[in-house]
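Structure first, commentary second.
All protein chains but one are shown in place.
Letters A and B mark the chains in the order given here, with residues in each chain numbered from 1 onward.
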Amino acid sequence: MQSRFLTYLFRRVLQAVPLLLLVVVITFLLVHAAPGDPVDVLSGQMETAPEYREQLRREFGLDRPLYVQLGRYVAKVTSLDLGYSLRYRVDVFDLIMSRLPATLLLMGTSLVLSSAIGILLGAFAARHPYSAADNAATLVALAGYSMPVFWLGQLLLLLFALNLGWFPTQGMASLRAPAEGWGRAFDIAHHLALPALTYSVYNLTLIFRLTRARMQETLAEDYITTARAKGVSEGAVVFRHALRNALLPVVTVIGLTFGFMLAGSVLTETVFAWPGLGRLMYEAIMARDYPILMGLFIFISSLVIVANVITDVIYALIDPRVVYK
Amino acid sequence: MSAPAPGTPAAGWVEEPPRPSLWRIFALNRMSVLGLAVLGCLLVLAVFGDAIVPFDPEKIRAGPRMASPGAVHLMGTDDLGRDVFSRVLAGLRISLIVGLSAAAVSTGIGIVVGSFAGYFGRLIDDLLMRLTEVFLVIPRFFLAIMLVAFFGAHIVNIILAIALLSWPEIARIVRAEFLSLRTRQFVDAARIAGCGVLVLMFVEILPNALAPVVVAGTLQVGQAMLLEAGLSYLGLGDPSQVSLGIMLQQAQQIMRSAWWTTAFPGLVIFLAVLSLNLVGDGLNDVLSPRSRGR
Partner (left out) sequence: MIRKTLATVGLVAAFGLAVPAPAAAQPQRGGTLIIGLEGEPGSLVAHLATDTAALMVASNMLSTLFTLNFDFEPVPDLAEKWTQSADGRTYTFQLVRNAKWHDGKPVTARDVEFTFNEVIAKVHPRAASWWPNVEYAKAIDDYTFEIKLKEPYAPFLTVLGYTLGSGTMMLPKHVYQGTDPKTNPANAAPIGSGPFKFKEWVKGSHVELVRNDAYYKPGKPYLDRIIVRFLPDAAARLLAFERGEVDFLHWYIVPHDRVKDLRKDPRFQIVEKGGEAAATNEYLLFNLRNQHLKDVRVRRAIAYALDRSVIQDISLFGEGKPARSFVNSGLRWIFEPSYDVYDGDAKKDLATANKLLDEAGFARGADGTRFSLRVFWASGRDYEGRAAEVIRDQLKQAGIDVKIQVFDRPTFIDRVFRQWDFDLANQLFTTGPDPTISVTPRYHTNQIKKQPFVNGMGYSNPALDKLFDAEFKIVDRKQRADMWRQIQKILMEDLPAVPLFEIPVVNAVSSKFKDVITDPQGYVQSREDAYMVK
């Protein structure tokens, strides 16, 4: 058993490598397929002196044949060298790492929020399919998924920040009177509330739908009927028996959506001036800072692949029914 | 109510005769019916918008500037005195076109990839599925942003970018259906009758695999509309095609003075996508293998 699991783990990791390689190749080809001189693309909209263009040409080896360039690029990326930001003139990898914590905080909070609400709503809705309560829950859960995230964020800002004055509008912490210790934690939480809410509303739907579907299936299973027949209270049936079993795939999916959430953060972070990876992306688009764009792309793809492997492995560990194939 | 109601487009594709009635299954879910009704209204408004709008959506100074909603201008006017109601209908049309085209292209790619992978299996399946996997792990909104940033914010590029990031789901669904269908008797029968491979794939098997594709495709229309709005917000919309997303982006500057310039386009996009999602849910109930009583 132990050794079979290790083999599985090894294979899973091994499978991820060509995937990563493909991502790098696709990114590379994308930039080269873009119309115009890649130097134009790489130097962005900045006015550039001819010497600088030559320097770029050499730096990126654009005078070499395409396959040589690709080889060099792959080699660079595998040594965590994502290049040099044209605008900030610093290492792209460092830049990404400095922005990662803010995004993880926002994502983590929203994941917890949307999972909690989604699972509760889903379990609730599944008990009486097509009832008024189910319909209401469905509508609530679908609503966030059906509007532009940035628009929702702006509406929340108008309501909660401007009209009610409950929350600050921009950024991660109060700058006028910076707090220390617990005060700082509270301050960050205060700033986090609206972006996290916006973001979790968007992610709610998926978790809700999945929980609802799984719950419906589970509730129809024999052992639930048996439990009910034995006189186990309805609450216990739902929460102790059904929900537990329905949750496993839900947890998996939460893991799998990680990457899409990360990518979706660009809109939320822009509305709330949240200093995370999404904002970095936005700034990079505006400045046409292609090394950052490419770096972020590769970095996040890698994160997603790693997250997928981890999810698979965890799934394999906790669900004895999984066959290691 | 035995005849499929108009507007359940998938009804004709279902192979087996409807058991209670597809419409009845669909109608079980009241929200889906409501969604269908709203979607129908929006489609009518979008298609016949030109005929019913009170003003030319491009006409400046159709009324006073930034007039609040009222009897003449149902949704007020914008910073150039253009009628917001008329513009919203025109924008809805563009947004729906973007959504439908993107979903259509995505479904097309997905069907081709999925059916080849599912029909042939083995190496072809392996290769195509690895490719699909790449597109599943790539953060797709980022991919769309990069594509549009590299190739220019033209409406066709935007549609293609959105399609390029949506097809893997369809491909997976089609592949799964093909895997289960290719060994069925009717396929064997057709093969024995001498049908070519392409005929087998696209005439014999595909129609039977379409049901879940229709569901996924419906949901993709809505998501494509939202993606287009998101791109517009980041300054990557096609400014010469006034979609609802572009309207939202342009309203940002003036939303504090004229809330209606952002509220109504947003509300309409919300209604459209919500009703598409509800209809998708309903279709899922009707068409998914599970509820077909397998």
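By definition in this document, a contact is a pair of C-beta atoms (placed from the backbone, for glycine too) under 8 Å apart; a residue touches a chain by one contact, two chains touch by 3 or more.
All values derive from a computational prediction rather than experimental measurement.
In the complete complex, the hidden chain is touched by one of A:Y73, A:F124, A:F272 or A:Y290, namely A:F272. Residue-level contact of chain A with the missing chain is found at 45-47, 49, 85-90, 95, 98-99, 102, 150, 153-154, 157-158, 161-162, 165, 168-172, 175-176, 270-273, 275-276, 279-280, 282-283, 286-288. Residues 60-61, 65-66, 79-80, 152-153, 235-236, 239-240, 250, 252-258 are the ones on chain B that touch the missing chain.
By definition in this document, only the chains that are shown with their structure count from here on.
The residues of chain A lying in touch with chain B in their complex are 18-19, 22-23, 26, 30-31, 33-35, 41, 130, 135, 138-139, 142-143, 145-151, 154-155, 158, 205, 259-260, 262-264, 266-267, 270, 281-282, 285-286, 288, 293-294, 296-297, 300-301, 304-305, 308. The part of chain B that touches chain A in the complex is made up of residues 28-31, 130-131, 133-134, 137-143, 145-147, 149-152, 222, 226, 229-230, 233-236, 245, 248, 252, 255, 259, 262, 266, 269-270, 273-274, 277-278, 281.
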